[in-house]
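A single protein chain has been omitted from the complex, and every remaining protein chain is retained in its original position.
Just so it is clear, A, B and C label the chains in written order, and each chain counts residues from 1 on its own.
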Amino acid sequence: MLLSDAPFDPWAWLGQFEKTLPPGKAGACAAFVGSLRDFNDGEEVQEMFLEHYPGMTERELEKLLTEARRRWPLLDARIVHRVGRVQPGETLVLAAAWSTHRGPACDACRFLIEELKRRAPLWKRESLSGASQRWVSGNSDGYAAV
Amino acid sequence: MLLSDAPFDPWAWLGQFEKTLPPGKAGACAAFVGSLRDFNDGEEVQEMFLEHYPGMTERELEKLLTEARRRWPLLDARIVHRVGRVQPGETLVLAAAWSTHRGPACDACRFLIEELKRRAPLWKRESLSGASQRWVSGNSDGYAAV
Amino acid sequence: MSIRVRYFASLRETMGRAEESLAAEGLDTVAGVWKAVNRGLPMPANLLCAVNMEYARPETPVKDGDEVGFFPPVTGG
Partner (left out) sequence: MSIRVRYFASLRETMGRAEESLAAEGLDTVAGVWKAVNRGLPMPANLLCAVNMEYARPETPVKDGDEVGFFPPVTGG
């Protein structure tokens, strides 16, 4: 689990991270990357501020990873989430799961992103054109609803 | 759709490919990477040969991508598959889907990998220790069974 | 000692402050803490809360030295 207040390249991060896994063991990796769009609900988004609860956010993300590792036979699972000011096109979140087979990898990755959206204390505020701002509402009903 | 007879780095490929997409439009990317394990069904795998049906394999993979784009609102979808001789640890397949939202991206990516395994004319032959070889059997019941 | 109360996101803006400290006397639950800083009003139904950085409920007990967080539905990911 990592919170990053600077932009990061999710694909470069995955490439680097995989070098730390034992080669030839993980037959499957499923990854999800969420990025900031430059439009939302019909409005142009100029910037986003991602607020979090320092301490609790990390704890909740670690809990999700622990739960995923308990629920599926994973070789590893990771989450990287941006916090602070984010520009359109930048990565907001990366979730990834490695397993021997594709089923657990895909299911665990989906679990991580759905439950992260349901549980992790993070809040998005969009800066729209004309200096107006709005807090984003609505998120996910969790993995059970998928 | 791309068939590669040389090793490729799936994360570097995704990073490069995303540069060709319009920035700030795809809020979600789901990716699956399958790699050759150095063990299977209790046996050590020393090498794999991936046979395909030149012409038909490409056609079937393109059909899968067309079907995914028709079924979900995707910004793009790609498949890269290795053919020929593959060493343990190397990537066998990459499937990825980009969309505005995570639901279509995740569902389409899962569809691509499951249906690829069910339909694409590709066959794996494992080289085990002691110069013995075996054709892999069994694969996927398709996306509908997930 | 006392109870540290923290607010996040739109609630932080509505409250006009990110945190405050309350004397713990007479406060036994999360809902009680909320009432103490909101002129006796009950907690809104969709408001989330945490005690010592663990998700809690209005009836979760609080004690001297605890940290209580209040925040709107989360929107990360």
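Criterion: contacts are C-beta pairs under 8 Å (C-beta built on N, C-alpha and C of every residue); 3 or more make two chains touch, one makes a residue touch a chain.
Remember, it's a predicted structure, so these values are computed and weren't measured experimentally.
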Missing chain: touched chains present in the view: B
Residue among B:M1, B:L50, B:L74 or B:C106 touching the omitted chain: B:L50
Omitted-chain contact residue, chosen from B:L14, B:V45, B:A68 or B:L92: B:L92
Interface residues of chain B (partner: the chain not displayed): 34, 50-53, 55-57, 59, 81, 92-93, 113, 116-125, 135-140
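As a working rule, only the chains that are shown with their structure count from here on.
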Central chain (by mean CA position): A
Where chain A and chain B are represented by their mean Cα positions, the distance between them in whole Å: 23
Rounded Å distance, chain B centre to chain C centre (Cα mean): 48
Chain B residues counted as touching two or more neighbouring chains: 102
Residue list for chain C, restricted to those that touch at least two other chains: 77
